[in-house]
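Every protein chain of the complex appears in place save one, which is left out.
As written, the chain order gives the labels A, B and C, with residue 1 at the start of each chain.
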């Protein structure tokens, strides 16, 4: 068994619930903006990899308690649905990390705290679905832990533009998140 | 994606670190007793499955943060090493559950609390490796949570008989665990 | 030392940050609505006590790590400031419980999970300050834990009516909270 040695980085990228069956009632509304967000997040993730910033998939287990993210990715990547397109767009590359979350926040009931501490990350870039639920609740937990959060507005999606903009306003105002598009991130300018 | 619907049960079986590369310095001493414990634990797990008691693999990620237990099992099950023999003996069956742990206790940085609460389990049977480390530290966390623990002495192993017996004595005396062999378990008698 | 024996109840009332120095920049705006909310919450707490529903103060430690809630109440209750008035209105009565929180959510870094589990509470009434910060973040953590939450709109306050109404809408829509005034609570009707 080859052991992954964890990278050290002040910053990490969290990709939340892009691997997603989109089988809940509101998913029809979410699919379009989700695909757009995933396309941006794919570029963001490639840039993060190029900058040696660890990419962490923090994905719902969707009620499957098998600790088997790879099979989820494989299964959901098949076919022509929005789910399949999004999965193929965003899927993990070699060296990426993954935690499976049982609830909405990526911190609750997961090893994310331990992983970030081992990496040395104090700053988190959060992308994913949906802005007002899993993204906002993950950002809230990051805020309680004193982490700096950047939740780029172009890498997240909600069911309606209004839900998205209210969530981003809350994250900016109360949770002290940056919400600028990902290409405005400070770490990009260090090139 | 087929969703696992969680069983309801007052009792759950935890299999700790039987899927194990055995590549640390003390592993040579551990391998023999570990295989014996795994053989007993396999019978225990089959009995638990027959009684509709959920079987939960609580396994170290051994530094691999990929949330990919299935590939670990597949990889470690190959060949003729003690690891491979033990893996083939104990490996998950359909309907079994799994959480990956980053540290020694199966509760620390894992969704085990949430999983046990959703199952409704208040009583835990703990089997695995090594008695004085991951088993004892998992039993300690179960004790703090007010769970009843049965750690059957024939389903666990340590590097030396002395380390094993001292750990079992501590678990019985301080952590209020039952340590009788698994065939003495009360739930078996309900047949 | 007289030991408090914990009551058993399916329901508990959480009073969040009413004991409050109100010494942050935005406090001037908050003081008026906070006093109104405290007056309602005082009636709510008296009704809860009459119904044998445990009253739990979940109060910020405001950077004092002395585990000394009683002295905080005594000190802040002196004088004629809004803080003093509010403190005298809402202060703990015999049999009330208290946890001190270091951050915004009443669950983060506190024994609240353990306390609610020992009480047997599955349903939480949350009152306090401020609606969009500590109340909403506490409600989010309650939601992740599968607790039912009632956050009565007349027992909470924010800096502006708009902040309050957006927070209540989020709690109702995403976190599945009831937000009706406290006199509409179902448990009251059981009299």
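Assume contacts are C-beta pairs under 8 Å (C-beta built on N, C-alpha and C of every residue); 3 or more make two chains touch, one makes a residue touch a chain.
Since this is a predicted model, take the numbers as computed values, not measurements.
Contact with the chain that does not appear here is found for just one residue of B:140, B:157 or B:177, B:140.
Within the set C:100, C:126 or C:142, the residue that contacts the chain not displayed is C:100. The chain omitted from view is touched by exactly one of B:6, B:84 or B:103, namely B:103.
Interface residues of subunit C with the unshown chain, by the touch rule above, are 1-6, 21, 23, 56-57, 62-72, 75-76, 97-103, 108-111, 113-115.
Residues of subunit B that touch the chain left out of view are 103-105, 108, 132-133, 137, 140, 143-144, 166, 170, 174.
Operating definition for what follows: only the chains that are shown with their structure count from here on.
The most central chain, judged by C-alpha centres against the centre of all protein C-alpha atoms, is A.
Taking shared numbers over all numbers used, the subunit A to subunit B interface scores over half, which places it in the same class. With centres defined as mean CA coordinates, subunit C is found 41 Å away from subunit B.
With touch defined as above, subunit B holds no residue shared between interfaces to two or more other chains.
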